[in-house]
Every structure is written in C-alpha cells, then in structure tokens.
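The complex appears here without one of its protein chains, the remainder shown in place.
The block that comes next holds subunit A.
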Amino acid sequence: MLSKLNPDQPSEKWSTRIVPMHPADELAQADDDGEFFIRQAFSHNPRQACELLFRQYYGPLCSHAVRFVQNREVAEDLVSDVFYAFWVKEIYLNVTTSFRAYLFYAVRNRAYNYIRWELNRQEPMPDDLDRPEAEAAQPDRLMQQDELQVALDEAMRQLTPQQQRIFLMSRFEGKKYKEIAAELNLAPKTVENHLLRAIATLRTILTQKNVLFLALLANWIGEN
C-alpha cells in the first residue's frame, strides 16, 4: 500500500474549508454540517456552488476512491463522473443529506462497482448509483464497503515487494510497462506478468475472504 502521507502534518487544506466564524452564534447552529454557505450559494448560482463543492471535496474524495480502486487515474475519473452527474441530473436539488454525505456515498458506490467489474468480471450494477436519497447510504452497505476497503489494504500487503512496487508504478505513477521495465532492469513481458499475477493474487485473497461480491450482490438484489 502507499505509505500514508505524513499523518502528523497539520493539513493546509483546512484553511480552504468553509468554517463558521463564530461557532456560538445562530449561524453556526444552522450550519451544523458545515455546508450552510454552499447551500446558500446553490440557491443563487448553482454553477458556482457546484464548482465550490468540487474544490472543497475533490481531494478527499479522490483519496477515498483510490483506497478502493487502487488506481489514481480511475479514482479521478470516478470522482469527476459523480460531480458531472450531480450537475447534469441536477441531483443537488434533491439531496436529502449533506452534500458531503451524498458525494462520499456516490463515489463509494461507483468505486465498488468498478472493483466488481475489474476483479470479478461481473456486470456492473444498474446505473442508478447516484440516487439522491439518504437510503442509498444504508448502514449495512457502508460497513461492507469499509470492510472491503480494509481487506483490499491487507491484500495489497500480501503481494511480494516486487509486485507491490510494479503495481504502484503502473497505477499510481501511470508508468508504462516499458518505462517500468527500463527502471527496474526487467523485460517488459516480465513486468506485465508481475502485474497480472498481482491482480490474480488480489482476486484470490478477496474471494477467499468472501468480504465481497456474492454477499453484497445478494444484498443488492434483496433491496430491489
């Protein structure tokens, strides 16, 4: 897994967040989810509000998505897709939770769908993952997704050091087989084999742990 980026660093991103200025006053009470101003902005200028939201949550959402999909590029595409649907389908008009909750569970649902497709070649679930209602974030589903994320993290640790290294170079640094091969003094074919074996290992471990696919699928069908 990626080494956690310096956990003690007091994140500078805090300064870009919208925080109530006087925590004790009425405004702050209306703002108990920290999104009072953004909600105001949506009634004046939805476009601008959407961009504000993007600026505020894009970073943490990508970081979260990558824990599931293990691929920077895919994570970023996924998060952008969620914002795109949010804007085009005017989901912001119907969100019953905070925007934060909506965006996080929409990203998680999509990320989850993606791994199913990638590791198990299962058809993606029907594409109504962007439902604005709070029911889309069922506690059970949240917990199962968390379990999957932790299991993925553990599975990654079980790869050989070489597999891990190649996996990260390919997926986080976006390097091509040839570049990795040159850097590690290997044949491109060997690099490809390492990568395929790494994915196969992940698949096996996750299936053995049974954290995932079938249980969740049953759950999904049961809900409908």
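Please note the rule applied: a residue touches a chain if its C-beta (ideal position, glycine included) is under 8 Å from a C-beta of that chain, and two chains touch if they have at least 3 such contacts; residues count from 1.
Convention: contacts and distances are computed from a predicted model.
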Omitted chain, identified by the protein name its UniProt record gives, among "Roadblock/LAMTOR2 domain-containing protein", "Molybdopterin-binding protein", "RNA polymerase sigma factor" or "Iron dicitrate transport regulator FecR": "Iron dicitrate transport regulator FecR"
Those residues of subunit A which, in the complete complex, touch the missing chain: 2, 4-5, 7, 11, 13-14, 33-34, 47, 50-51, 54-55, 57-64, 66-67, 70-74, 76-77, 79-81, 83-84, 87-88, 97-98, 100-101, 104-105, 114, 117-118, 121, 123-124, 126-128, 134, 137, 139-140, 142-143, 146, 149-150, 153-154, 170-172, 176-177, 195-196, 199, 221
